[in-house]
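Below: one structure, written as structure tokens.
All protein chains but one are shown in place.
So, chain A:
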Amino acid sequence: MAKTKLSLGYGPKLETVPVELPPGEPRPWDANDQLEVVGEPVPRIDGQLKVSGAARYTHDVALEDMLHAAVLRSPYPCATIKRVEVKAALDQPGVEAAIAVAAVGDKLIFAGQDVAAVAAARPEQARAALASIVVEYAPAPFVVGTRAAMRDGAPLVHETAVEERRTGADEPGAEKATGELSGNIRPGRSQKRGDAKRALNKAALTFEATYETQCHTHSSLETHGVMVRWDSEDAATVWASTQSIFSVRDEFAAIFGLPPAKVRVITHFLGGGFGSKFGANASGTAIAKIAGELARATNKPVKLMLTRHEEHLCTGNRPDSIQTVKLGATATPGAQAKITAIHVQAHGSAGVGTGAGVGRNASAVYTKVPDVLVESADVFTHAGPAVAFRAPGHPQGAFAMESALDELARQLELDPIDLRLAHDGHPVRRWQLELGRERFNWDARRQAAADMRARGTRVRRGVGCAVSIWGDFSGTEARVSVEIDRKGGVVVKNGVQDIGGGIGTIMAQVAAEVLARPVDQIRVEIGDSELGPGVGSGGSKTTASITPAVRNAAEAAKAELAQIAAEALEASSPSKLRWTNEGVSLGRRSLTWAELCERIEGEAIVAVGTRARTYGHYPKSFPGFPTPEIAGAQFAEVEIDTWTGEVRCTELLAVHDCGRVMNEMTVRSQINGGIALGVGYALMEERVMDPSLGVVLNPNLDQYKPCGAKDLPEISIVLTEVLSGNNNTGAYGIGEPATIPTAAAIANAVGDALGVHVRSLPITPAKILDALERGRQTSTEGDT
């Protein structure tokens, strides 16, 4: 360990602090480093391929001789298979193989589960051939509603212990959810500080409310899909629409009993994932197993791309939730009021799968509340399984917790920002709340909202805020190589995939920064397992895991070049050299980049870099992890027509921290995306199940409505940079934090506009009208 002093901090708070660096680690970029390329709004290096339509996504890959697969899915939410015969499908035009995926006696537990599959020359032939597969089902009782599944005597989804399918996108620690199944309910994680139940009993004032959130589907524009080609008996190439190339490799190898090294996985371009695309199979359909078996049976490459309908049924969703929040507070009026206890009891259904956490807002944001208990339980229903979805658990948890805080603030006649400031121990988030208050014109707008309420205007406006918490969960598994050849070419290689955040561009920026080369002179190769171990894009850790490894590789390559240069220029030490875009110099003697690279012995310098474990000095660590806690706060304004219940989010201010900003423009894109997802979650999106048929009623985008261009508010973004020396580039993630508080902030703005809270997402016009009615009733009751 080498000790060094770094200039670290955030905003106005800059300190010189000693930091222990792991062996071989370059000095992390701190406040004294004037970076030329890193942080700049460099346009994406693959932009040209994407705007010209030349980028080939997994959906677009075509191989000679390839076949297309289609899957027959159970129409019943619960049924036992009595007979399954695929033979007749083989006689259909174009069909080359047909397999049963479920066997006689198997119990199917959601509508959409795999039953059988075929491979044919054309996709429409494969789909048509499914009709000739004979299946006899013995349907059984089922339950698809979360509350219904919690009742005594509800049909049981699982009769024995539930098999977990965990992925790298789960919130770290989620695997601890292993309580004992009772009926359809299984207790999961709990977070605990002090004794919340006792504190609630003793509290002078208590508040209790139940909040509900809906089931939300990922709806990545590219559906899940793979193409499998067997290169020999025991070696395969898999093209996969995945956000984690190496998890596809490992799961595919495990399914077919191969050593992972015999499986090559390629994802050159990816049309979104949002947490759902880890592993070779999807959460509710064995796409890789099916494509692999069909490819084996036919000796041809087989492509299996799900339709949008299938994507909605069986590739994951954000579980719904029913959360009862109890708050205890002191009776002291106004700004002196203190929250003494928080107790959250959450149930959520992840269908037949698990993953119904509710984030960490209560326990980890409000560190100044002495007694906290958050209990969550999975409820099983006969519906497609959930899977991690952009900040798993957090938007649900934030909606309930942040709503309850606002409702309590209203009861105490307190400004909700003040109430948050009084209980949040993170200095950066406190700064963000103050910034937002000022930038959003909070006080004036709240006053205007109160005036409209008092006058009972038809159109009301209101403002609300909510906060997010996330951690830097970066991994050390990536191996990045930087090659510099004798012609001066620089190539950066890693097997990471780009989920849309633009990791390739940022890799080029970091290498360009270290080598003092123009960004367009750096070639980046990613999206292929042969390019060296990468990381999965889950947990908002891609940038923070990959960029330090790029820097290390580039520094090592540069050190070799520096040796060559020092010899040529007769420098006493490589540290005396001056590097510029042109090349390297010492006093008046210089070498151009081309002249320098010509002196490389052999074909090229090849250096490999890794990321050290997180170190550094940060304003606050994420509870339970030796890493920075990432802070964020969003402020929303809504406009509501109280006659029709129509609601629009008109403005949104997002104040976030993502460590050192790597690319100002692509960060903004990610934040816009988090907000768009949150607006859809707040106001529009909901997977609807038919309780009598047990099927999804809106399994396509005509009836399941994500946020469109006209639904989006005007967005302003403030990045509160934090330099923490957590790694040598100082990056950490933003993808997930950006979506956590959006729906909660909008809900709070709705509460401000109406004077009553809507306690259920999505906030539809009908719920607005209901809330207004509730408000009218309580005020008449109050009058009498």
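Worth pointing out:
Definition applied: a residue touches a chain if its C-beta (ideal position, glycine included) is under 8 Å from a C-beta of that chain, and two chains touch if they have at least 3 such contacts; residues count from 1.
Here is the rule we use: contacts and distances are computed from a predicted model.
When the listed names "Glutamate synthase", "Multiple sugar transport system permease protein", "Carbon monoxide dehydrogenase small chain" or "ABC transporter" are checked against UniProt, the chain not shown comes out as "Carbon monoxide dehydrogenase small chain". The chain omitted from view is touched by exactly one of A:123, A:194, A:260 or A:626, namely A:123. When the full complex is taken into account, the listed residue touching the unshown chain is A:55, out of A:17, A:55 or A:568. Checked against the full complex, the candidates A:188, A:271 or A:495 give a single residue touching the omitted chain, namely A:271.
Checked against the full complex, the one of A:262, A:308, A:338 or A:453 touching the unshown chain is A:308. The chain omitted from view is touched by exactly one of A:133, A:248, A:467 or A:675, namely A:675.
Touching the omitted chain from chain A are residues 7-15, 31, 39, 41, 43-44, 46-48, 50-57, 59-60, 62, 91, 93-94, 121-125, 218-223, 269-272, 274, 307-308, 435, 498-502, 661, 664-670, 672-677, 700-702, 706-710, 712, 715-723.
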